[in-house]
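With one protein chain withheld, the remaining protein chains of the complex are depicted in position.
For clarity, chains are labelled A, B and C in written order, and residue numbers in each chain start from 1.
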Amino acid sequence: MKILLFGITKDIIGDAQLVWELKEDQKTSNDLLDALKERYPELQKLRSIALAVNGEHADGSELIKQTDEIALIPPMSGG
Amino acid sequence: MKILLFGITKDIIGDAQLVWELKEDQKTSNDLLDALKERYPELQKLRSIALAVNGEHADGSELIKQTDEIALIPPMSGG
Amino acid sequence: MIALKSTQEIDVNEITASVQSDACGAIDIFVGTVRNNFKGKNVSKLFFEAYEPMAISELTKIADQVKNQYQASKVSIVHALGDCKVGEIAVVIAVATPHRKASFDGCQYAIDTLKDTVPIWKKEFFEDGSHWVFSHP
Partner (left out) sequence: MIALKSTQEIDVNEITASVQSDACGAIDIFVGTVRNNFKGKNVSKLFFEAYEPMAISELTKIADQVKNQYQASKVSIVHALGDCKVGEIAVVIAVATPHRKASFDGCQYAIDTLKDTVPIWKKEFFEDGSHWVFSHP
């Protein structure tokens, strides 16, 4: 699956998109976020890091499918 | 002296300006206002009526001279 | 910018630009427009008149108060005179401050105070007549 990257996560991961192989034990959005933080430890240093699943802020419990649109959401700063 | 009229006071007095002879006993802006209310009793029916003296809201204590610019200030309704 | 104008001459872009300041990140703008009803009656238009020099002086006092009390860099107030049809602009107040909370508070203070202290009078026209509005005090 592809994970969309914005702001500082693009700098950390080095691209605008991340191609990610969803593993068996990555069932919820929390599982996926934990796996991403493990793979890219720099993400853990951010004030906050979360996921959006299909264009909605994830609360962690969403069940993830290969076809979902996932985005990494670093601290927002609009306005 | 001339007294400037606005809004409903123009309708009550029937003109945009009132020519007024300042009497001996009309020393303060309160004295003048009282005399105007006596002469035009309709003014007393307004929710409020006040004077401006030389372009400032009068507090009643101002000493009035023939050369002052006086205006009757009915309830304001800008905005 | 402190001004009394016909409603047709009031330009929100121009007023916004008049308060913009590179040290300020926030501009709050209040726009008062003519509503089509008042206490359930259909309003057809408003007419505004002012004791003009005193109105300008009282508007200037309000702008100065907002600058002092809310750390506003610039404040503009433009009020309409003459006829205003439904939907047209009666008043615009713009307040520029470094941070946003003060711009809202200063703008709200300005419109509240304007209604209390500025010698402007509004006549409402209904289908069946007209009357001078007695808002304040």
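Assume contacts are C-beta pairs under 8 Å (C-beta built on N, C-alpha and C of every residue); 3 or more make two chains touch, one makes a residue touch a chain.
Predicted, not measured: the structure shown is a model, and the values here were computed from it.
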Which displayed chains the unshown chain touches: A, C
Among C:4, C:34 or C:118, the residue in touch with the chain that has been omitted: C:34
On subunit A, residues whose C-beta touches the chain left out of the figure: 4, 6-8, 11, 46-48, 52, 55-57, 71, 73-79
Absent chain, residues of subunit C that touch it: 11-13, 16, 20-37, 86-87, 98, 100-101, 103-104, 107-108, 111
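The rule we apply is simple: only the chains that are shown with their structure count from here on.
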Inter-centroid spacing, subunit B versus subunit A (mean Cα positions, whole Å): 72
